[in-house]
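Notes follow the structure.
With one protein chain held back, the other chains of the complex are shown just where they sit.
Naming follows writing order (A, B and C), and every chain is counted from residue 1.
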Amino acid sequence: MKAAVLHAVGDLRLEERADPVAGPREVLIEIAVVGVCGSDVHYYEHGRIGPRVVRGPHVLGHEASGRVAALGEGASKHAVGDRVALEPGVPCGRCRECRSGRYNLCRDVKFLGAPPIDGAFRRFVALHEDFVFTLPDSVSDAAGALLEPLSVGLWACRRAGVTVGDRVLVTGAGPIGLLAVQAARASGAVEIAVTDLNPRRLELALRTGATVAGESVDFEADVLIECSGAPAALAAGLRALAPAGRAVIVAMGYDGETAVPLALLQGRELWLSGTFRYAGTYPDAISLAASGAVDLEAIVTGRVGLEDTEAALRAGREDPDSVKVLVTPR
Amino acid sequence: MKAAVLHAVGDLRLEERADPVAGPREVLIEIAVVGVCGSDVHYYEHGRIGPRVVRGPHVLGHEASGRVAALGEGASKHAVGDRVALEPGVPCGRCRECRSGRYNLCRDVKFLGAPPIDGAFRRFVALHEDFVFTLPDSVSDAAGALLEPLSVGLWACRRAGVTVGDRVLVTGAGPIGLLAVQAARASGAVEIAVTDLNPRRLELALRTGATVAGESVDFEADVLIECSGAPAALAAGLRALAPAGRAVIVAMGYDGETAVPLALLQGRELWLSGTFRYAGTYPDAISLAASGAVDLEAIVTGRVGLEDTEAALRAGREDPDSVKVLVTPR
Amino acid sequence: MKAAVLHAVGDLRLEERADPVAGPREVLIEIAVVGVCGSDVHYYEHGRIGPRVVRGPHVLGHEASGRVAALGEGASKHAVGDRVALEPGVPCGRCRECRSGRYNLCRDVKFLGAPPIDGAFRRFVALHEDFVFTLPDSVSDAAGALLEPLSVGLWACRRAGVTVGDRVLVTGAGPIGLLAVQAARASGAVEIAVTDLNPRRLELALRTGATVAGESVDFEADVLIECSGAPAALAAGLRALAPAGRAVIVAMGYDGETAVPLALLQGRELWLSGTFRYAGTYPDAISLAASGAVDLEAIVTGRVGLEDTEAALRAGREDPDSVKVLVTPR
Partner (left out) sequence: MKAAVLHAVGDLRLEERADPVAGPREVLIEIAVVGVCGSDVHYYEHGRIGPRVVRGPHVLGHEASGRVAALGEGASKHAVGDRVALEPGVPCGRCRECRSGRYNLCRDVKFLGAPPIDGAFRRFVALHEDFVFTLPDSVSDAAGALLEPLSVGLWACRRAGVTVGDRVLVTGAGPIGLLAVQAARASGAVEIAVTDLNPRRLELALRTGATVAGESVDFEADVLIECSGAPAALAAGLRALAPAGRAVIVAMGYDGETAVPLALLQGRELWLSGTFRYAGTYPDAISLAASGAVDLEAIVTGRVGLEDTEAALRAGREDPDSVKVLVTPR
């Protein structure tokens, strides 16, 4: 099969690889669509994300959908030909975090595309059947791939306790911010404000659920979802929170230490946290996509073949209006 | 002013009464619309609901909207002419329940229309300013009155923890059941099943958010909202719940003791509770109505003048397709 | 090895069995102590508990501690000779319930002593290493076995949300009720009332944490933990709950339907649920036993050898003051 393999920073090559084989209780999936995520771009540009370092040839990609091509021994939950989405992280299922329903924090998780686990920029992937979800007809292959970033948005809403009637501020209107807007709307938020510097992204936010958008907004919020990576946006967002407000940081880039107005957290009893991936979101994400409560294709700005994966990884830097590019390995 | 006064079971008279005066921090409201609630009908037919007994002439009605006509001493949150909705229960603000955010359980609450407090089937009502909510232009007088039964549905959803992706079963498609459907949809429920015996009500449920409806349904639910008052519906609803499901009983009529399959509550670790009115729902209810997330007028099946209040109280018995009748006191 | 094998109702035989072998990631444990549980007695007397039926020779027993005798392939968390407690239920780790942190509700759980899985009334047991917990010196073998019923009490407290300052009513002072009292005290309950008909058990409750005890008590509670199996105790307990109180049914025996005063659940917005085993309690149970916050040996009323397992199973019926009998298979 063909695979897009990262050899070094900025060095991605289309290569022939042996087809994987489905192990016990695994499903072999022929990949239909893979979304390009900011973390893929970060690995391509820097060779690492924090402690996770690319050592040797590596296949990126973790936002994926496809069709079941074969079943491993004991796999019984799918049939060959099923259209499916892949939940990319398979946890150990046994540790303290797994037992507590926080399997996203499992230290032994195997996550597609996070080194050293090869990801989905290739024709075939084998994955444990319990992390392969059959798609209804109303969810396209593209939408199936984007259940992954939608899960990030849903998890942010869940941890922040977004509930009916809440006023939500989303800072940053990249792919995650935009899907956080849709997740918040689907979770019952009625007023949703979005901040970003890019007017095209703000327009897109307004078309997909935001009620207010601008470089800055005058808005009192119950929940802040920080998707920009900008400490100034975080500080402004915290100041916008009403008493007992909740803030979650989703954006990458908060390495080292960041100046935070802690007296605000005290005086208004705000809660501040961050999210790491997601847990248990796929069934809900599928329901939302199937019902039309979210419109995942609305954020797609480009589609390319596997041979243009490198161009897709560069699109974000080269075109500020690019939001989400999809790669089709077949 | 004119008022519709209950003198005895089945004896409602249109009478002249002195206009009320706004006391300290109270607002005098000229009533625009009052919805007829099943509890009004129950008082009219039986003279009591449990421990609350009508003794002497009494004005019913607690689903109300209107216009501010005058301000009492110290009232500063409204202006004469403001269009407003009335939250009918004014709690003490001091007791254990009030301090805990459960003011609906305050024993010293003064609730419009619950004896001995006169209700809203009259031209003017005076109410504490903190329980009078200004309506945006996008919320009609009719919708303003129906924020009250919507609050019942929202509170049921909140106590049952309805959240994005949940599957909700509503048993009973009367006014409360229908608004529980809308509240559940607005709270993020994607699959909503409704059971009732009346096909017109089931149709209405499907038009306003239900995804499945019938005399009985084959449905696995995360949440049950019991609005029928029928023990058989409760038992069937409990059996439909997935592990860790939550059930709340909203319907009246569960006096005495009811047979409940407790082994189900144990084996699946279900939670069962009931709701009593609501707390803190009006701001959310207004947001939902203003944004179009709920359509309150969809359940209105009749409108009459104050002189026809008695006909309105009888409509439910005489016309099985009647859902919500509104009275206009002016 | 020797094992106490149930062949039919009332027919328990001491037999020779082949020693089990530790499979991959399993630990072979030489059993030190097994507690006799009411469910063991129920299987012995009736051959079934609800849908779980004893078919063919079966070994009971699931409250167990011991010493590591051998390690299976890949087992790395223990050393031969470690003193350990056994968490008897090993769930699948993958299903919706497992992923949500409710692994006690896993349908594919393998539970020691629940047919068809052989239990601990034998010299050796093999168990997955993740469900084997090393005991500190301050926790005796007897206490190690009783971490299991303590877990039942802790789970009841956790699901009922017992928190500092709560007033807790425990109905029924059998082994589970008595350990629920200790769990409630350790969870911060300050006032703990216990009801039972047996004065010796009430005395024991008072010695181990209860502040009030009697056949009935005049007590307002925030939490009810029903451990008697008597519907009248449940009804009385619900009436004793303050507004927003929580009730959990732990006792077995609520088959069929039970009359419940649902209007109470509505008017006071009580929550009612039941518990099924426990999840994630062992680390906490060990901490509590090690620190002296609970005294597990206080409920032990008898100790016998494996050859007297049948007498131990009969003790509860024959001696009303018997609370917890321990069996030592070595």
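Criterion: a contact is a pair of C-beta atoms (placed from the backbone, for glycine too) under 8 Å apart; a residue touches a chain by one contact, two chains touch by 3 or more.
Keep in mind the model is a prediction, meaning the values are calculated, not measured.
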Of C:165, C:199 or C:320, the one touching the omitted chain in the full complex: C:165
Chain not shown: contacting residue from C:140, C:287 or C:301: C:287
Residue touching the undisplayed chain, where the options are C:154, C:176 or C:250: C:154
Which of B:62, B:102 or B:246 contacts the chain that the document leaves out: B:102
On chain B, residues whose C-beta touches the chain left out of the figure: 92-96, 98-103, 128, 130, 279-280, 283
Those residues of chain A which, in the complete complex, touch the missing chain: 50, 96-97, 100, 102, 104-105, 159, 235, 243-244, 249, 254-263, 265-276
Chain not shown, touching residues in chain C: 154, 157-158, 162-165, 183, 186-188, 190-191, 211, 283-285, 287-288, 290-291, 293
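FYI, only the chains that are shown with their structure count from here on.
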Approximate Å spacing (C-alpha centroids) for the pair chain A, chain B: 40
Centre distance in Å when chain B and chain C are each reduced to the mean of their C-alpha atoms: 44
Residues of chain A touching at least two other chains: 283
